[in-house]
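Only a single protein chain was left out; the remaining protein chains are all shown in position.
Chain lettering (A and B) follows the sequence in which the chains are written, and residue indices restart at 1 in each chain.
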Amino acid sequence: MTESFEPVIVGFLCNWCSYRAADLAGTARIHYAPNMRPIRVMCSGRVDPQFVLKALREGADGVMIAGCHPGECHYVNGNIKTLRRYHLLKRMLKQLGVEEERVQLVWASASEGKQLAEAVDRMTEQLRALGPLRWPERVLGEDGRGANGHEAFVSAIEPREEVAA
Amino acid sequence: MNHKPMEEARIGVYVCHCGTNIAKTVDVAEVARWVGEQENVVVARDYKFMCSSLGQDLIESDIKERGLTRIVVAACSPHMHEKTFRGACQRAGLNPYMFEMANIREHDSWATDDRAAATQKAKALVEGAVRRVAHHTPLEPLPVEINPNTLVVGGGIAGITTALELANAGYHVYLVEREPSIGGHMAQLDKTFPTLDCSACILTPKMVEVGQHPNITLLSYSEVEKVEGYIGNFTITVRKKARYINEELCTGCGICEEKCPKRVVDHVFEAGLGYRKVVYRPFPQAVPKYPVIDRENCTYFLRGKCRACQIFCPTKAIDFEQEDEIITFQVGNIVLATGYDLFDARRIPQYGYGRLANVFTSMEFERMVNAAGPTGGKIVLRDGVTEPKSVAIIHCVGSRDKNYHEYCSKVCCMYSLKFAHLVHERLPDAEVYNFYIDIRAPGKGYEEFYHRLLHEGTHFIRGRVAEVTDAARQPGEEGKLIVQVEDTLIGKQRRIPVDMVILSAGLEARHDSREVSQLFKMGCDFDGFFVERHPKLDPVATMTEGIFIAGCAQGPKDIPDTVAQGAAAAARVAGLIHLGTVMMEPVRAYIHEELCSGCRICNTLCPYNAIVFHEDRQVSEVITALCQGCGTCVAACPSGVISGAHFTNEQIMSQIEGVLWDVRRNGNGKQPTVNIQQSTANVQQPTVNEP
Partner (left out) sequence: MSVNGKPKLAMYWAAACGGCEISVLNIGEHILTVDEVFDLAFFPCIADFKTVDVRGYPDGYIDVCLFNGAIRNSENEEMARLLRKKSKILVAYGSCAYEGCIPALANLTSKEATLETVFLNNPTIDNPDRVLPQPAYSVPEGELEIPEFYHTVKALDQVVDVDYYIPGCPPEPHQVWAVLQVVVAALLDGAPLPPKGSIVGAGDVAVCEECPLEKREKTITRFYRPYEITPQPGLCLLEQGLVCLGPATRSGCGALCPQVGMGCRGCYGPLPGVEDQGAKMLSAIASVIDAGEAGMEEAELDRVIEEAVATIPDPAGTFYRFSMAHSILRRANDSQSDKV
């Protein structure tokens, strides 16, 4: 690929460990690749595999899911469910021709800002080497209208009402 | 996308400079200008300090005057200021959950120097927030009643302080202590620095007060086995280990201890320096006063005979049949004050502890100089009679050392100075050497104490000790322990022969702190210390609501700091009890029962057992009061009929679209492919590409 290729990574960071690890990395002024764009979820267990596919579908070159270490989950074992899904998802993504490096699961506790930063750097490097994924134009060859019917279909579905707390 | 038209989405976006913290790296004006052109954005501003009252006023007046219905602030971490800005929204009459923060400081401007990349990332994060907030719905915090009882785990000075503060405020406390007596490490100490107060003299009155307090249920020789529930309403299960003593009959007279024919080395209270009986109280002032039979060593338990204690007990209180008791109770809050372990000096073999007889640990020395200790307060070598003529005190054993603990244990310098003073006091002719890296004496009267020691004639040698050895190489070294050190002030290797070496071991997290943190579902750091909610501004709270920490469980600290934390934790708990109700984040899962097929996939996923299955209707339901909002069931539900408030699929999917604004079609920063349907006439419409 061209030398200027900078991968875009969507990061799903759990509120208690990894989001705080990223906070800590910033507070400690640890400089790392600005390629990861974090999205906060309460637990890595909230990461619906649909989110991962969605991010790839919308043009991300990679997805990082980051959560508390096994045994340290704020919600006891949400991250174990994440791990199970991740393993099965990885097998499926392989069939879908998505290279293994593009979807990574990282454990980073709230005190591991440095480790999270290193993981982002490492993944960024790997993706630079792999080149872009950019699903819409490179896989689907979309002209911009590519999402056509799909969107029309989904918009017919009423979103759910939210919690009546 | 599956997005409902957001008729009322009038979004205000505020990009904070944070002085230069953000503005230095992110082109905040450009971000604000750009986001002002995005869909649904009615107002976009950049401002020096959004968290200032003027910054908040800006939001409030825009809400009122421009009719904003959703707010995005791009600034620091939501963990820092989410509450602040939610408050601003609320004051202006907007539901506080119609707000979203984009973290462009910690996650962006502080993490790179590349201004172009940081600005691009900031746009992505802001656009993510803008798209997400368009799908926010008004939410109400969930009120939770606070049970006024409190569990305090650990009966050292931290736990004692917390328990007494709360009990004296009129609230009931369950104080659980693993050992047979409360008192903790402080009960083992002789004098306290820098005032040289007798440790036991200041501690025992507090212990007695705990033992007698009508508001304190003291569960000693007990351990917490299970913690269920959440803030306001924890159910605690405690195992009260069998003491083999009937506490109702025992008067604490001590005859059993006197008559017990067997003694064993006391590795706990006497730090291995002395003995205790098999039926014992760790020390005479123990609270509670009841002894414990050490089952593993008791002749009766080992061989079925002896019973000396039982025979001599005047109140027939010995009960060899006693079993562990499981006690369950409810509390609203928990304070963990589980203390520390002393670094095991054996881990540094070159210092010779355990191999060279006259190398002592700091705790051994504490017991030795204690008038109630094994030597009656006499400073002697391991033979029990010889007084040392020279003593070396080695600082930073296990601390400030990449091989063991990188952190400073904070108390060792001061207690080492105290040791030096005590040697001077008891053995005026002895030479005392303190080997230090730096003397750390930040505390009231601490530096003055150091100066006092300088005048008392202690030799201070700056350098990390390489080795303690008994291999003599020079005349005068025979029969001595030689301390090999580079004296960094004179730049020379020195060998200093002494009679006694004291290793000032550092403080480390309890060996089982990780299991304890899991039991209580809260975090501990890499070193095993419990993680506070904020290192500066919230040092006694944890990430888990209703669980607080105090003392060395959170990190090494001295007695005054420990007491301050114990009291601070009590104040936090008392505040919650006084309120009676707390408001919880309404981040909860909800099952749309009319759409639930009853497949039961979710039933086993909840660690809080918040999901119940109704056999009659064949549907599952989330019990809101038990749900903690992790969203694992939401992600797992194959029918998509569980929604997670404030983290809905629509919100997260929109955010994904937003953060990928620049790559969604062709990576050249053009507008996104798909746009949210708009049906409002009066919303300022940015240019939107129509496919």
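By definition in this document, a residue touches a chain if its C-beta (ideal position, glycine included) is under 8 Å from a C-beta of that chain, and two chains touch if they have at least 3 such contacts.
Remember, it's a predicted structure, so these values are computed and weren't measured experimentally.
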*Candidates A:R20, A:R40 or A:R85 - the one touching the absent chain*: A:R85
_Residue, one of B:I379, B:V622 or B:A635, that touches the chain absent here_ = B:A635
_Positions on subunit B contacted by the hidden chain, ascending_ = 2, 518, 594-601, 603-605, 613, 618, 632, 635-641, 649, 653
*Please give every residue of subunit A in contact with the chain that is not shown.*
1, 48-50, 52-54, 56-57, 69-71, 73, 76-77, 80-81, 83-85, 87-89, 91-92, 95-99, 107, 130-131, 133, 135, 138-140, 148-150, 152-160
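The rule is simple: only the chains that are shown with their structure count from here on.
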*Measure off the straight-line distance from the CA centroid of subunit A to the CA centroid of subunit B, and report it in whole Å.*
30
*In the complex, subunit A residues that touch subunit B*: 6, 8, 10, 16-17, 19-20, 22-27, 29-35, 37-43, 45-51, 54-55, 58-61, 68, 71-72, 74-78, 81, 85, 109-112, 117, 132, 134, 136-137, 142, 144-148, 151, 154-155, 157-165
*Given the complex with subunit A, which residues does subunit B contribute to the contact?*
1-4, 77-79, 103, 105-114, 117-118, 120-121, 124-125, 128, 135, 137, 139-140, 142, 514, 517-518, 521-526, 531, 543-544, 586-590, 592, 605, 607, 624, 628-632, 634-636, 640-641, 643-645, 647-650, 652-653, 655-657, 659-660, 662-667, 673-674, 677, 689, 691
